[in-house]
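Here the complex is missing one protein chain, while the rest keep their positions.
Up next is chain A:
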Amino acid sequence: MELDTVKERAGPREFSPADDLPEEYRKAATRMIEFHANSEIMGAYLERPFIRQAPSIDRKLACSAKVQDEIGHGQLLYRAAESLGIKSREEMLDDLANGDGKFLNCFHYPMEDWVETPMIAFFVDGAAMRRQATLRRTSWEPYAHAMDKVCFEEGFHVKHGEDILRELMTGSRKEQQMTQEAFEEWWPRIIQFFGPTDDKSTHHDFAASVGLKQQSNDALRNAFLDQYIPKARKYGLEIPDEPRIRELDDGTYEVEEGDLDWDEFFTIAKNDYEPGLGQINGRKAAQEAVQWVRDTIEGDATAAGGHAPQAAD
């Protein structure tokens, strides 16, 4: 298919592996979906320690379920990316381990304390859902199908994260204060979740023209602020003075993007941010530690059969 034809036809769920698509399309889609898949995996690793640190059995169950979901989302997305024929799942996982795979800015920052969990589970996941809901209309059908399942599960993540926030913000004064401090630290990073500003976004125009991407970074960012600033206030969080946020006449919000630290953002985007290397290497170590499981499964693939597997409940 010619690129012009792709652009003409580019509608929701328009293209599937049955179509002969130009390399530009397949490369752009791979880049986008691989980034998304990597982010699911890195997010899961960031939150994993909090299964152990959860303050109650209910929280422990929910955190464990959530981490399990995120790893599953990663796998779904690697399949959707792999079906474009540019890169195999193994190559993407190896790149992630080697520090060549790119992923979301927020997951480069280490997380130390339980009060930080709603910053990821409520705000970052809320931001992710804003974006993912629009991607159910992406032109690459396997990606849209993955989004159906991801969005189905993600509602629980956001509500659980919000429930933790509510609990902390109605808890002791110390808890409220620590949560506010965590919020101030994470808030600018969360706003940067949506990526560089439209004028600095190098990939947006092409991805939008072939129907892969549905909304620009800035449009999504503002849609996030409209929804989540009132929520944050409702739970008693104070929005930091920086970055400056304007409330427009129609009740929507707009952030002064120049107030954000874009140098740090682009350092992170290149995987050069020092604290983030710990995240990347931590995942690499985990991948190496379970290599024997993969080897056993691969080596066993031909010999196996006959015994019923246990479904993970």
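Here is the rule we go by: contacts are C-beta pairs under 8 Å (C-beta built on N, C-alpha and C of every residue); 3 or more make two chains touch, one makes a residue touch a chain; residues count from 1.
By our rule, contacts and distances are computed from a predicted model.
*Asks:* According to its UniProt entry, is the unseen chain "Dipeptide/oligopeptide/nickel ABC transporter permease", "Phenylacetic acid degradation protein PaaB", "Binding-protein-dependent transport systems inner membrane component" or "Cytochrome c oxidase subunit 1"?
*Replies:* Going by UniProt, the chain not displayed is called "Phenylacetic acid degradation protein PaaB".
*Asks:* Out of A:L3, A:A133 or A:I239, which touches the unshown chain?
*Replies:* A:A133
*Asks:* Which of A:L76, A:L104, A:V124 or A:V158 touches the chain that is not shown?
*Replies:* In the full complex, the listed residue that touches the missing chain is A:V158.
*Asks:* Quick one: say which of A:A10, A:I51 or A:A65 touches the chain that got left out.
*Replies:* In the complete complex, the chain left out is touched by residue A:A65.
*Asks:* List every residue of chain A that touches the chain not included in the displayed model.
*Replies:* Contacting residues on chain A, toward the hidden partner: 12-14, 58, 61-62, 65, 126, 129-130, 132-133, 141, 144-145, 151-156, 158-160, 162-163, 166, 227-228, 230-231, 234-235, 308-313.
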